[in-house]
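Complex shown without one protein chain; remaining protein chains in place.
Note that the chains take the letters A and B in the order they are written out, and that residue 1 is the start of every chain.
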Amino acid sequence: MKILVCMKQVPDTSEVTLDPITNTLMRKGIRSIINPDDKAGIESALKLKEQLKDTTVTVVSMGPQQAEIALKEALAMGCDDAFLISDRKFGGSDTLATSTILAAALKKIGFDLIITGRQAIDGDTAQVGPQIAEHLGIPHVSYVEEVAIDGDDALIVLRQFEDRYHRIRVKYPCLITAISGYGEPRYLTVAGVFEADKKDVKHFSYEDLKDLLDDESIGLKGSPTKVVKSYIKEAKSQGTLLKGLSSNEAVEAIMARLNEGHIL
Amino acid sequence: MDFNLTKTQKLLQDFYQRFAEKEIKPLARKMDEEEKYDLELLEKMQKCGFFGIPYSKEYGGAGGDTLAYVLCMEEISKIDASSGITISVHTSLCCYSINDFGNEEQKQKFLRPLVDGSKIGCFSLTEPNAGSDAGGQQTSAVLDGDHYILNGSKVFTTNSGFADIFIIFAITDKASGTDGISAFIVEAGSPGLNVGSNMPRMGIRGASNCEVSIDNVRVPKENMLRKEGEGFEIALKALDGGRIGIGAQAVGIAQGALNEAIQYVRERKQFGRPISAFQNTKFKIAEMQTKIDAARLMVWRAALAKDEKKDYSPLAAMCKLFASDVANDVTRVCVQLFGGYGYSREYPVERMMRDAKITEIYEGTSEVMKMVIAASMKI
Partner (left out) sequence: MSKDIYVFIEQRDGKIQNVSYELLGEASSLAEDLRQRVVGVLLGSGIEDKAKKLIMYGADEVIFVDNPILQEYMTEPYAKALTQIIRENDPEILLIGATSIGRDLGPRISARIKTGLTADCTSLYIDPETKGLHMTRPAFGGNLMAVIQCKNHRPQMATVRPGVMQILEKDESRKGIIRKVKVDFSDIGNDVEILEVIKKKKKTTDITKAKYIISGGRGVGTRENFEMLKELASTLGGEVAGSRAAVEADWVAEDRQVGQTGKTVKPDLYIACGISGAIQHVAGMENSGLIIAINKNDTAPIFDISDLGVVGDFKTILPQLILAIKKAKDEGVDYVAPSSDKYMGMENILFNKKNGVAYLTINRPRFLNALNRKTILEIGAVVDILEKDESVQVLIVRGAGGRAFVAGADISKMLDMNVEEGKEISNLAQSVFSRLKNLPQVVIGAINGYALGGGNELAMACDIRIASSRAKFGQPEVKLGLIPGFGGTQRLQRIVGQGYSKELIFTGDMISAQEAFRIGLVNHVVAPEALNRVVNDLAQKIMNNGMKAVKLAKKSINEGGSIDLDSGLAIENRDWTNCFTNEESKEGMSAFVEKRKPNFKDF
């Protein structure tokens, strides 16, 4: 089986802080990581590879050249192949254009199963996976926690909702989107890193994909949504900070607020 | 000449760092206070390949080099020096002795499980009456048919509490002095090999460090490394390399303490502003980072020399001498920057200050380092 996993290199948003003076994001020095949901996708793919003979796992990422190190990390986890899709012409793509480009690349590489993360922590849109599936005309199941093989032609997956699960049988070719937090993705191994060192990340540019792409549907031109502006959330008006109170005084202060707020 | 890490080295460094922050950080204080290493953590590190970094794939190692190993030592020691020494003793003393001095059979039987992450090794050299003067060994080995019978006792054997394989040094020929010392591979569980209780210590309290009593332990002849009388050379060579790891550990302790301090001085406000705003703080931090960087470059230099098969012995001694001094200096200043909180166990810098001290002592004291360096200069 040929499994393709889409992944994205993202800034570790849990490390993002606001500059207290300028109230802007301090992006400097923030670590780049493999998006956690994507990492869960890689883990699922590697588990399937362990269970199923003649299975290869290929990671695909669209992003700048720096994303190569994230792909190397995926190779070090045990993936067989890596592709980086990068071109100036792809810049400014929204989720729809991004999914169009990725779909073209995935088609070119060929697949039985595509796994993507549910969403990226820098954008949180959860759109690219289902959109890729639509472009490729294959079914998708999103919010998947567990994947198991069922016979020669299908998977059984556990699909999470807020209030329930669906156990779903889905036939190949298909796309699933994986959620992190259910079973830790494996660590790299030191040996894996040295193995990955020997493998090359393959590159796809516009030229490689143009036979599958319509210029009107990529980049800024192919993006129906535009960011009009972005801003840091307004800081709340300063509250009261009480220091050096006895616990009695503290309780009194809290009770006063609870009364004021009609909570009591 | 290039001071930059390659992409692969960066990826490794990032991996060690993340592992240490996620897996070790939550346990470091507990292991220190309970004076007990977490065996689940040990297993996780084995799985990730931390116990076979510079050894060839042929024997199940990770296929890396000394630099890849010192990067690991620094990143792990930044968070927890006890974890650092656990890896170090296994890798650069125990595995090294078998890898560089063992025969093919010994490598297949003993090195493979050590570097592929299934077994842990330790190194029993120091005795109650033989510290810096390692030649003053009293443990004896007497040939009896196909076996040697070992008797004696060892102290300060790191990892001994959970090690599967011991390298034990013993005298086979009392008359020949250091040339009468031999090295044996001894498996844990051998009758008569008894591991005592953990030695209470000032620092690296999470590591296992026990007395080992050797009471008529029968060791098959084929478990001797090299020949009779070659043990002392094996020990010295192993310690030479080990010092690079200790240097890296010292750099890690220092950088870890400084990182904690930097975070603290940014957040802590006194006299109406963060203490990072005071010039005294800025100067202290600048000095410390400069010293740490110098120490790190010395460690890397020694590691590269070892990989390039050059004479690294004095370089290793220099990097350990300097880095261990920096670690003690930096951790002490960091505790001071924290003030009262630095002295409290709520913050890790007091632990780091306690941990730093041992780097001036083990695998050769600073004084021994100076002897090695001076000797290499033919003085």
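General observations
One rule holds for everything that comes next: a residue touches a chain if its C-beta (ideal position, glycine included) is under 8 Å from a C-beta of that chain, and two chains touch if they have at least 3 such contacts.
Just so you know, these numbers come straight off a predicted model, no measurement behind them.
Across the interface with the omitted chain, subunit B contributes residues 267-269. Residue-level contact of subunit A with the missing chain is found at 11, 13-14, 16-18, 25, 94-96, 99, 121-131, 133-135, 139-143, 156, 160-171, 174, 181, 217, 223-245, 247-248, 250-251, 253-264.
Definition applied: only the chains that are shown with their structure count from here on.
The touching residues of subunit B, counted against subunit A in their complex, run 7-8, 10-12, 14-15, 19, 44, 47-50, 52-53, 57, 61-64, 68, 72. Within the complex formed with subunit B, the subunit A residues making contact are 31, 68-69, 72-73, 76, 187-194, 196-197.
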